[in-house]
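A short worksheet on the structure shown next.
A single protein chain has been removed from this complex, and every other one stays in its place.
This part shows chain A:
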């Protein structure tokens, strides 16, 4: 565990905080859980960086998939699950396609998000997405701009989805309710307000 310097000034305490990695920071069960949920051999990562080099998020953010792999291997649960970067993966699977160790880093991220969600750590936009899907069947619902564009291209204004067949929305709601996801999203969004 990081040692406190006992500065009186909280700003100074934060600035000069102990950043060493201690064996006690590691929770070995974290790696096991990530591997179980993600169904991938995260512990075989040799830190080559092919994943980050392939990642469309990396050049635009501080998100480094390789570092999450490292944190999985070392069991740095707190650091991984509380890092907002965890939510910057687009799940494009480029890293999974190219990883020379045949690991699925994408699925490691998904596993970590699952674990974070269990601890109610989910960014607001993700919660709102849940609410939108519950309501419309879409994370990104159709809108007037899209409708106009579709008509211009000779398509029907609404696509062949719940937009055209809203009678299927109750089915989707049933699935989401089964996992109590909507209730959770509502609760967390309300808490945040």
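What we mean here is this: a residue touches a chain if its C-beta (ideal position, glycine included) is under 8 Å from a C-beta of that chain, and two chains touch if they have at least 3 such contacts; residues count from 1.
FYI, contacts and distances are computed from a predicted model.
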item: Record-based protein name (UniProt) of the chain missing from this complex, from "Molybdate/tungstate import ATP-binding protein WtpC", "CoB--CoM heterodisulfide reductase iron-sulfur subunit A", "Branched-chain amino acid ABC transporter permease" or "Aspartate carbamoyltransferase"; value: "CoB--CoM heterodisulfide reductase iron-sulfur subunit A"
item: Per the touch definition above, residue among A:101, A:150, A:163 or A:184 touching the missing chain; value: A:101
item: On chain A, residues whose C-beta touches the chain left out of the figure; value: 46-55, 58-59, 64, 66-67, 98-102
